[in-house]
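As you look at this complex, bear in mind that one protein chain is not there, while each of the others sits in place.
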Amino acid sequence: MLPISYGTAIIVFCIGLYTILSKRNLFKTVIGLSLMEGGVLMLITSSGYVPGGVPALLPFAGGEPVNPLPHSFTLTAIVIGAADVALALAFIIKIHRRYGTVDIDKIRGLRG
Amino acid sequence: MTRPDSLSLIMIALALFMTVASSLFAGAKGKEAFWRDLAPLWLFCLFACLTALASTWLSFIIGLELSTLSLFTVIRRGDEATSRLYLLAQLSGASVLLFATALGSSFGGNLPLGPVSEKLFPLFVIGLGVKAALPGLHFWLPRTHSQAPTESSALLSGYAVKMGIYGLLRLVDGPSPPLLLLGIVMALYGVVQALLQHDAKRLLAYHTISQLGFIVAALSTGTPLGRTAALFHVVAHALFKGLLFLSAGSLEKLYGSRDLNQLGRAGRDAPLLFGLFLVGASAIAGCPFTSGYAAKIVIKSALADQGQAVLGLQLAGLGTTLSFCKFGCYGFFRSLGNKKGGSPSGSPGKNAYAAMGLLALATIFLGITPLFLPLLPLGAKALLAPQALVDGLIPLVGGAALFALFPRLFRPRQGDVADVENALVPAGRLLLRPLAFLRRSHTGRLRTYIALIVAALIAIFHSL
Amino acid sequence: MKSPRNLQRLGALALSLALGWWLWQGVTISPFQGITGPAARYIHGTARDTGAANVVAAILFDYRGFDTLGEASVIYTTVCGVALLFAKRRYRRSSHGLSFIVKRSMALLVPFILLYASSIIVMGHLSPGGGFQGGSVMATVTILFCVIYGSSFEAARVSPKVKETIESSGALLFVLIGLVGLVTGGAFLTNIAAGFPRGTMGQLFSGGTIPLLNIAVGMKVGAGLSTLFYSMVKILEDPTESSPPEV
Partner (left out) sequence: MNPVLAIVAPFLAAFTIPLFFVFRKRWIGSSIVLFGILSALLSLFVAAGGERAVVMGGWNPEVGITLVVDSLSTAFLILAALGFSASLSAATEAFGYGPWRFYVLFFLSWAATNGIILTGDLFNLFVFFEIFSVAAYLVVAYPPRSWQAIEAGFKYLIFGTVGALFLLIGIAYAFMATGQLNMAILARVLPRAPETTLSVVIGCLVVGLFIKSGTVPGHFWLPDAHSSAQTPVSALLSGVFVKVSLYALIRLTFLLFGNADGRVFFVLLLFGTVTLCLGHLMAFQQEDIKRLLAYSTVAQVGTIVIAIGCASAGGIAAAVYHAFNHMAAKMGLFLVAGVLAEDRASRDIAQMRGLFRHRPLFVLAFCLFAASIAGIPPLNGFMSKWFLLVAAAERGALIPAAAVVAGTVLSAAYYLRAITAFFSPAETEPPHLRPHPVTGAIVMLLALLGLVLALAPYIDPLREGLLAVGSDTSSGARYIGRVLQ
C-alpha cells in the first residue's frame, strides 16, 4: 500500500517537472509547479501513514491515530504553495501586459 | 617584523636615493602638481621600503602590490592602456606569488621571507619573474618603460624591477642551474632586442632586461660571492639605468621625440646632456673603472666555473656596447631625419640636470670606490688585475670595432620588432571567443535553465 | 522545426525520469513500529498540554505555532505584494453582474456562508478546520460578490481599507497573543503555561490561545485572500489596459 502511495507522489512530481521543462505556456509552467508541489505534499502525507490509523482527533475512537505532524506541515506547505501560485499568476498578468504573449520562450528581455 | 639586515638597508637606501632623483627630475611646482606628480612617487618609495623590511612573504606581497598601485597612478598619465597592462601584469605576478605563499602557509604561521620548499620554488620564481622580467614574463616591461613618464621609467627600471630581484635574492639559497640558464637567455635576448629598436626608451627597457639577466645569473649561483655580485649590480644598474632613462627623457623633452631616426642634434645643442649620458653609457657597457665594470667583473668571477655562462655574458656585453654606440651616435650626433631641424624646443631644466648629475656622481662614486676600498669580497686588487682589465675591455673594444666596421648594419630601423607583447592581443581575442559563447549560452530561456539545474541535481546524486 | 521540439521533450522526459528514479531510490520504507519521536508526544500529550481535541490544530497553533505565524505571513506578503504590483489610484466601474434572480439568491446565501465560515474558524480546535480553512471560505464571499454583483459593488460594501485593517489587526493579534507568553515570563506563544485557561476538552471554550489564534489567522487569511482576488480581478477588468491573456 505504502509503496504505491510513494510511487504516485513521485510520479506526480515528475509529471510536474516534465510540464515545466517541456511546455512553453506560462500558465502551464505554473500548473507544473503546483503539480510538483502536490507531489511533495503527497510524499509528506504518506510518511505519516499508520496501518489502520484513525484521524488525529481526540478522543481516538478505536485504534491508533495517524501521525499528525505531517498533516500539520502539509497544511502549512499548502498555504505557502497557494501564495506562490497566486503571486506567479499576478506576475503573468503583468508580463502579458508588456509582451503580449504568455510563451515562455519569447519572454527574454533579459539575457547575457 | 624582524630586525632589518644589511640587504634590507641597502634596498631602502637605494629606494630613497632613486626616489629623490626621480622627484628632482619631475620637479613639481605648486601644490596641485605636488599631489599629482610627487605624492605617488613618495608613496611608491614608502611601500618599497616596507617591502624591503618585510619579514614574511605575505607582507612582501602586500608591499609589492601597493607599490605597483602607486606607480600605476603615475604611468596612467603617460598612457592609459599601458598602465592597465602594467597593473594587470603585476597583479598576475603577485597573485601567483600569493597562491604559492598560501600553499606554504598555515593558520599557525605565515611563510617567512626566505627559501621555500622544493615544490613551491617554481611557483615563486614565476611570481617574482613577472616583476623581474624573466624571459616570457617580460611582456609588460618594454611597453611600460617606454610609455611611462620619464621619472617613473627611471623608478621602474631603477627600483621596481629590483623588488623582484630582491625577492629572488631572498628565495635562492643554493645553486640553481635553471635560473642560471634563464639569466643568460635574458641577457642575450634583451641585447638582441635592444639592437633592433629605434625608440630610445624602448631600447633602454630591453637593456634593463639584459642587465637583469646578469643579476639573475649571478644570484643563481647561490654562493655568497654571487649574491654580493648580484646586489652590487642591482645598485649599480639602478643608478646608471636611472641616469640613462633621465637623459633619454631629457632628449624627449628637448626634441619632442624618442625616435632615434628623429634625433641626432643633441651633441651640439646640449653637450652637458651628452656628458651625463656618456657616464651612464660607459657604466652599462662595462668600461673599466666604472660601476658596471666592477659589477661585471665580480659576476664573472662568481661564475668562474661556468665557462659557457661567462661566454654568454661576454657576448651580451659586446651587444651592449654596440647598442650604446648606436644610441650615442644617432641620439646625439648623426641626424637621420629632417636634416635642418629646428632648435630644441625648451630645455630639460635645471632640476633635470641636477637629478642626472646626482645619479652620475653616484655612478662614478660607485665605480671608483671599489678600487680603493674593499667594498667587494674580491678586494680592490682584483679589479685592477690585468686579466680583469682584458676581460672587461674585450666586449668594449669588440663592440666599438664592430660598430665602426659595419655602421650601416646598426642604423636605427623603422617599424617595431615582434615580441611577446604582440602576441597578447591575438591571444586575448582567441580567449574571448569561448567567452562570447559563454555569454550567448545565457539565452534567457527559463526551461533550459531549469533543465540545467535538474541535471546538476542528478549529477550531485551520482557523486554522493 | 518538428524534430528539435521532440528532442526537447525527450530530454525533458529523460531528466524527469532520472530524477524520479533517484527520488524513488531514496524512499525508505521500514516496517511500521509504532509512532516515535515528537509525533508520539503530540498524540499522547495534546489533551494534557493544550486542552484541544484536534491534534493537528494543537500542533499548528501551539506546539509549532511559530510556523503558523510564518505561514500566515507568507499570505500577508503575497497580498501586500500583489496590491503593490497592481497599485492603481482609481478603478473604473466595469461589469454589472448577473441577473436579478442570481443576485437575490446570493443575498440569501451570504449569511449562511459567513456563518459556516465562522463555525469553521471557531471550532478549529475541536474538529478539522481552523483559521486558514474558514478564512478561505469567507473569502469566497468576495469572489461570489465579484462574479454576481460586479466588482465595484463589492468594493462599495467592504472597502479595501476595511479589509486592510482586518488583515493587519489579525496579524497583529497573533503577535500580541504570542507576546503575552513572553511577558508572563514564559516563551513566545506560550499557551497554557502562560495562564490561558485550558477549559474542558471538547467544549468551545477550551484549548487556551488556540481559538484566539484561529480567529486571528481567520481574519488575516479571509481579508487577505479577498484583497488578493479583488486586486487581480480589478486589473483584469480594467479597460485601460489590454485584454487579459488567453489561456
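Order of writing sets the labels: A, B and C. Residues in every chain begin at 1.
What we mean here is this: contacts are C-beta pairs under 8 Å (C-beta built on N, C-alpha and C of every residue); 3 or more make two chains touch, one makes a residue touch a chain.
For clarity, every value in this text was computed on a predicted model and none was experimentally measured.
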For the chain not depicted, the shown chains it touches: A, B, C
Hidden partner chain, touching residue among B:L16, B:L66 or B:L181: B:L66
Which of B:L91, B:L195 or B:L371 contacts the chain that the document leaves out: B:L91
Options A:I31, A:V50 or A:I80, residue touching the unrepresented chain: A:I80
Residue of B:A26, B:L41, B:L58 or B:L359 touching the missing chain in the full complex: B:L58
Omitted-chain contact residue, chosen from C:S16, C:N54 or C:T78: C:T78
Residues of chain A (touch criterion as defined above) contacting the omitted chain: 13, 20, 29, 33, 36-37, 40, 43-44, 47, 67, 69-70, 73, 76-77, 80, 83-84, 87-88, 91-92, 94-95, 98, 107, 109-110, 112
Chain not shown, touching residues in chain B: 58, 61-62, 65-66, 69, 80, 84, 87-88, 91-92, 95-96, 98-99, 102-107, 435-436, 438-439, 442, 446, 449-450, 452-453, 455-457, 460-461, 463-464
Touch list for chain C against the chain that is not drawn: 22-23, 25-28, 35-39, 41-42, 45, 49, 62-67, 69-71, 73-74, 76-78, 80-81, 83-87, 161, 164-165, 167-169, 171-172, 175, 178-179, 181-182, 186-191, 193-194
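We take it that only the chains that are shown with their structure count from here on.
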Category of the chain touch graph - line, ring, star, complete, other: complete
Between A-B and A-C, the pair joined by more C-beta contacts: A-C
Whole-Å gap between the CA centroids of chain A and chain C: 16
Approximate Å spacing (C-alpha centroids) for the pair chain A, chain B: 67
Multi-chain contact sites of chain A, meaning residues that touch two or more partners: 17, 21-22
Junction residues of chain B, two or more chains touched: 447, 451, 454
Contact set on chain A toward chain B in their complex: 17, 20-22, 24, 29, 104-105, 107-112
Residue numbers on chain C that touch chain A, as the complex places them: 8-9, 11-13, 15-17, 19-20, 23-24, 27, 29, 32, 34-35, 38-39, 42-43, 46-47, 52-56, 59-60, 64, 67-68, 70-72, 74-75, 77-78, 81-82, 85-86, 127-128, 132, 201-202, 221, 228, 231-232, 235-236, 241-242, 244-245, 247
Of chain B, residues touching chain A in the complex: 439-440, 442-447, 450-451, 454
